[in-house]
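All protein chains but one are shown at their positions in the complex.
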Amino acid sequence: MHRFWSLLFAAVNMACLALLVVAYAYPGLGWWLPDSASTQANEIDSLFYLITGLCAFFFVATQGILIYSLWRFPSTAPGSPSPIHGHPGLEIGWTIAPLVGLLVITAASLPVWKEARYQGFPPPALEGTNPLPPEADQVILVTARQWDWHLKYATESLPAEGIRQWASVGNPSDLIIANELHVWKGAKVSLLLRTTDVIHSFFVPALRLKQDTLPGKTIPMRFEATVSNVRFDPAEGRVVPNETKASWEIACAELCGGNHFRMRGKLFVHPDRKSYDAWLDHSRRQTRSRSLTAMLPNASSSNQKEGALQ
Amino acid sequence: MFGTLIHSFHNWFFGRQIPAGSKGRKNQWFREPVRFGAVLVLGLCSCADKEGYPDDLPYPQRVDLIVEEAPKLSPNNPSPPGGLEKSIANLGLVGGKILDPVKLPEATQTEITKLLAEQFGTPAQPRVGDGKTNLPELGKKLKLDSQTLAQGSVAYRRNCLHCHGLSGDGKGSSGLWVHPPPRDFRQGRFKFISTNPAKNLNRPRREDILRTIRMGLHGTSMPAFGILPTEELEALASYVIHLGIRGEVEFTIEKTLLKPQSQVLNLFENYLPDEEVSKDQETLAFFVPKFLQEIVRQYHTAESQVLVPPEYPFKDSELSDSIRRGFRLFSSQAPDALGCVSCHIDYGRQSPWQYDEWGSLNRPSNLTAGIYKGGRRPLDLFWRIKRGIPPSKMPAATLTGEDEGKKTWDLVNFIEALPFPATLPEEVRNAVYGSTGRIAKPN
Amino acid sequence: MNHDSHPAPGNFLTKYVFSGDHKIIGIQFLFSGLLFWILGGLLALGVRLQLGWPNQALNELLKWFPSLADSIPASWGSRISPEFYTMLFTMHATVMIFFVVVPWLGGAFGNYLIPLMIGAKDMAFPKLNMLSYWVLWPAFFFLLASFFVDGGAAGSGWTAYPTLSSATQNADIPDPGLDAAAKATTPTNPPSPTSMEPGLWERIKNRWNSPAAGQSGQGQVYWLLALIFSGTSSMMGSVNYITTILNCRAPGMTLMRMPLTVWGMFVTAILQSLALPVLTVALIMQFLDRTVGTVFFLPPAGLAFGNWQTGTGGGQPLLWQHLFWFYSHPAVYIMILPAMGMVSDVLVAFCRKPLFGYKPMVFSMIGIAGLGFIVWGHHMFQSGMDPRLGTGFMAATVLIAVPSAVKIFNWLATIWGSRIRFTSASLNALAFISMFIIGGLSGIYMASTPVDIYIHDTYFIVAHIHYVLFLSSMFGIYAGIHFWFPKMFGRTMNDSLGKVHFFLTFLLANGTFFPMHILGIRGHPRRYYDPTIFDWLASVQPLNQFVSICAILLGLVQVIFLANFLFSIFFGPKSGRNPWEANTLEWETPSPPGHGNFETTPIVLHGPYEYAVTTAINGRFSQTGLNRDQIQQGNHP
Partner (left out) sequence: MNALADYPSPTLEVPTFPSAKLAMWLFLATEVMLFSGLLAGCYVLKAGATGGNPNLWPTREQTHIQPWLGTLNTILLVVSSLCLSFALNALKSGNIKGTMGGFGLGFVLGSAFLGIKAWEYRDKFHHGLIPGSIAEAINNNQTHDSKRMQMLSSGQRVWLDLQRGQLEKYVHDHPNQQGPDMVAAKAFLASLRDGKKANGDYIRPLSPVEAAQEANRILEKYPDLPVYPALPNGNLWASFYFTLTGIHATHLFAGLILIAICLIRAISGGLPPENLDFAENTALYWHFVDLVWLFLFPLIYLI
């Protein structure tokens, strides 16, 4: 009977491992990490694989010892156990071994964390009078509320009073869209996250970007997209997905009420600034238009475009 | 045979402690969970995740109070969340008029339910018209065919149900907790519409409903659904119209019949004045399809009655003059002023709460915040000014004269600039935000 | 406390209900926990039902259970409503953590085992002990009552982050209709000034009824009250445990001769007594925010919900997270350290071999507890706190993995070369170790701050916490119940049924919780009512369904355990004093022990794990040095 139990332990653990391997080996299943589309995403993924490798090693080693022991040392086995109370050398060894592994992980994590979060933190750009945060190509204010994301795109230069003034008041010409994040490939995007009601969390899986929004605070974030998934077609007046048809979504990752799950947005990465500018220009014209006829012909041709109307 | 089985199981379970055989039948308890489990597994495996309402679920009959007339008062506070119904029940105390549909004779209630079910189907198979009467071509133009509606009902259940409720009553489980309360479609009234007021049509265009769904209502809890596929949005709009029509038929009949001494004839007189009815046609069964047709016709008319704004008359350099004129129109000083500020007190910062048609509390928008429920495009503002928001007592602007169009654009310019102190001319800025020392600096 | 002040109980009421006897109190905790375990499990099934089939019509899903289907309001459109769903998972976590695992480990096993294992006649303060149980009853009341108040039970997650949980609408909201009516009937102008000022009580009452969202309704207030009371109970218990362990040990029972179970309880009690008050403070602050209108968690500019605003604030929502996690991270250890101790004892008794590295085991427990106070920030890497703090917390968090690893290796070394008897108790203990490896390793992902950016608040966390709390702590509890059941009730549980239960639970629990890792890697956020609205999550919906089926079966399988447990109390075979031939002191008492536990005060001569002793009769030394025959006959020297 003891064989049965050791086999059970072996089977369950191997099944768990197998599930991971299958999920990794068959990307078509969609059971593994989603597309990665930012510099930060690639680094986080590498780190993820590093940790997975180390964990897999410890997992196999410890579970292997456990299962082997169950197989090898049942009460029915001949002989009797030896009364060992401990072994200082072993203790020191197996204190240091995991410590080394963990230090490796820490060492690998630090630069990525620094890259992801220290940039612009604490936010000097918010305090001073800089028109733009240093090295940012694009500034987007994300205002979360129950239950959607309002994104404000700066369409002209920011006011002299600084970016905080822009975030609070803004320009009349700013483009405000719900739930659509438009950037272009290679742009250094500076996001300002805030909320009007409760804590939300701006989660873009494809960018491996996640940051809570705190009531009363404006939190800066940075990212740089490395893959594009759409382009703007001026002839059709709408955003056209690439052949790969990657649909990248934005979600809320912090419970924000009954409709928490409903805070869905989309990420559109344009191939270049030109495409983005064309989209911005088009959307602005749609938004600022004072003539019905300028908008009507395309009024119901595409929701992508219509979504930009606000 | 069975007894032996139980016996051996008994021994296995209790070991050798208990004498065999004596309590065999009592072990039935153990079979229950097993049966429960088997049934559950079978039940679960037999159903995939099928979307949509169950087929046998009917639309619920209206039992909540009807607000016939909302009070004129402006109370200090909004109704507490979850307290809307209680608040409505008290409206009678403060000068409102409420009617209780449950007080209708039982036979009438049954008849209404039956007729509504005939004309509008169930949540799973919604339709407009019973399929026999002559709605097809109008219905098709409005995309009210049963296929679109069925698609809409699935999308509605997924996206809208928990706020707007099964019958569109705005009392879904989440809806109780949000301010302002989700729209109750059952009166067929919509706030943000762009039809021409000349025809006295209080119907939305499909595009108006679509805009609300796409962009949400900023300043309320209605999210933007712009990233849903176009077909789904269209289907949703159709289904919302379906709910609106269904609710309106029910609402109208109940509201009329609940008045003292009223009868079916009053319905015809009030709502179908052109209809020639004989004595034996004075029945609900005759009224409902006719009335339904009338409503659908109105929706259809509304589609072509968009209120087209006059061409924008100003150059960029004239903007600040236009804002100044708009400011005067908005205020109450100038001779032709509209006095918007008497409701949008302190430019909306101290707006009082007011009852709307549904008996819930709302307040005029805070225009210094730059948040516009009905949309932020200049066109939306234009429509709000020219069209008003009738259900919540915002009147349409009574601008007259030749330069009516210009004046409207002046107002639009002023309202657009209001949230941005830097863009306001100095005297306007001082009037709105106080002199320099008293500005509440936004940062 | 002198034993004379605690006489043997006379009547039924003092014996079984208002008893000061630690054994009765332990069993009271055990049974209360059992009831809440059932409730918490059912709540979890509700969550899984929704997640497995988020769009399915409920009356079809539940077609075999028409009464259940009928209880869903028709206005919900044959669907669980999102508010109800948030309530389900919030209450599931709250019940399981604060009303099942903590009362079971600390309350039931702690109470039952500490005096027995250290050779004391009872706790140091029997009446305080009794009070610590009965203070739980107000908590039970508020928790259960919250299901029936307006808006249902708390729904802002067990973490209850402000401002979702705490925002209130208004300082004085009379019902607008009635308010206006009052104004209309008394048209005095100006209104009498005194009537403008609502009384304090009225303000509290109005605020109580004026949540900002469905998640901060009266249920939240009840939740806060329930937690304040359960915290008080735990605090009383911990003070009692520490005093008992320090002061009431039998002669010869040095600290380094205490069984690891007692060490686990001791360290847990210290953790609890130092960390819990901080949570209590946070709960009180939120309670005042929610009722009186203080602004601890309301940001300076206030909040805007829909078209209304709260008042101005001045506080910081983030403060709650700091205070909350200052307790709730140690709480994780509060919920695992006693189980670790119990598993060590169970394991050694069935391995028939001394515990490998007793001192390292003790020191690693202390190390875990000590480090446990400085790692709370790893729950908050994405919360918007200064990222430099995150770096510090990452370093501390990484360190805390080391003592856990040391424990694993010591257990493995204990098993190595032993002679394992496979019983339900030992199997559950072994499963604890195996599953704790998975739970521990998956924790490393969260320690690494960049990976946590992605993993945070996804199902990976849910998988991790369930591997630690269900597959570890619960298996520890199963092992403990199987192991000490003979001592508690004088009868043994059915071993075959126990093994069947173990087999099914082990399989199904892994089936339930392991795929959650995959969901998390895919990025499935937790607390989602309907993940299918997202394109990128469509591919994992089959996994969600698989998890749900496993979870429902897992729930059903627990019936076996429940049945085995309940029926064995009355009909199980009688056990002797020491059915497992274990060494620790509790086995030298009768089963169940009488009032005062020991016939004569035991004198402790050995450590707890003297097995495989070649020179001894039976190959072991019990802690008092008695051999099996003497213990069986009750012939103490």
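Going by the order they are written in, the chains are A, B and C; count residues from 1 in each one.
Definition applied: a residue touches a chain if its C-beta (ideal position, glycine included) is under 8 Å from a C-beta of that chain, and two chains touch if they have at least 3 such contacts.
Here the structure is a predicted model, which means the values were calculated and not measured.
Colleague: If I consider the whole complex, including the chain that's not displayed, which of C:293, C:357, C:523 or C:572 touches that chain?
Modeller: Residue touching the absent chain, from the options given: C:293.
Colleague: Where the complex has a chain not shown, which of B:101, B:309, B:359 or B:419 is the residue touching it?
Modeller: Answering carefully, the residue with contact to the hidden chain is B:419.
Colleague: Considering the whole complex, which of C:80, C:285 or C:612 touches the chain not shown?
Modeller: Spelled out, the listed residue whose C-beta touches the missing chain is C:285.
Colleague: Among C:149, C:319 or C:569, single out the residue that touches the unshown chain.
Modeller: Hidden-chain contact among the options goes to C:319.
Colleague: Which chain B residues would touch the chain omitted from the figure, given the whole complex?
Modeller: For chain B, the residues touching the absent chain are 76-77, 331-333, 339, 341-342, 345-352, 366, 368-371, 419, 431, 434, 438, 440-443.
Colleague: For the chain that got dropped from the picture, name the residues of chain C it touches.
Modeller: So the residues of chain C touching the unseen chain are 1-3, 119-121, 124-125, 128, 169-172, 190-191, 193-194, 196-197, 200, 203, 207, 235, 238-240, 242-244, 246-248, 250-252, 254, 273-278, 280-282, 284-285, 288, 292-296, 298, 300-304, 308-316, 319, 322-323, 326, 598, 601, 603.
Please note the rule applied: only the chains that are shown with their structure count from here on.
Colleague: When contacts are scored as defined above, which chain pair ends up with more C-beta pairs, B-C or A-B?
Modeller: B-C
Colleague: Need the CA-centroid distance for the pair chain A / chain C, whole Å please.
Modeller: Each chain's C-alpha centroid was found; their separation is 31 Å.
Colleague: Based only on mean CA positions, could you tell me how far chain A sits from chain B in angstrom?
Modeller: 35
Colleague: Mark out which residues of chain C touch at least two other chains, giving numbers and ranges.
Modeller: Within chain C, the residues that touch at least two other chains are 81-83, 212-214, 305-306, 530, 533.
Colleague: Residue numbers in chain A touching 2 or more other chains?
Modeller: Within chain A, residues 146, 257-259, 262, 264 contact more than one other chain.
Colleague: Within their complex, state which residues of chain C touch chain A.
Modeller: These residues of chain C touch chain A: 81-83, 85-86, 155-157, 161-164, 167, 212-215, 298-301, 303-306, 313, 316-318, 351-360, 382-384, 386-388, 390-391, 394-395, 398-399, 401-402, 405-406, 408-410, 412-413, 415-422, 427, 430-431, 433-434, 437-438, 441-442, 444-445, 447-451, 453-454, 456-458, 503, 506-507, 510, 514-515, 517-518, 521-523, 525, 527-531, 533-536, 538-540, 543, 609-614, 619.
Colleague: If we count contacts the way the header does, which residues on chain C are in touch with chain B in the complex?
Modeller: Residue positions touching the partner: 52-57, 59-64, 74-79, 81-84, 150-151, 169-170, 172-181, 183-184, 206, 209-214, 217, 305-308, 494, 496-497, 530, 532-533, 541, 545, 548-549, 552-553, 556, 559, 563, 567, 571-574.
Colleague: Quick one: which bits of chain A touch chain C in the complex? Just the residue numbers, please.
Modeller: Per the stated touch rule, the residues are 1-2, 5, 8-9, 12-13, 15-16, 19-20, 23, 29-34, 40, 43-44, 47-48, 51, 54-55, 58-59, 62-63, 65-66, 69-70, 73-75, 77, 80-87, 90-91, 94-95, 98-99, 102-103, 105-106, 108-110, 112-113, 116-118, 121-122, 145-146, 196-199, 201, 203, 205, 208-217, 219, 247-249, 251-262, 264.
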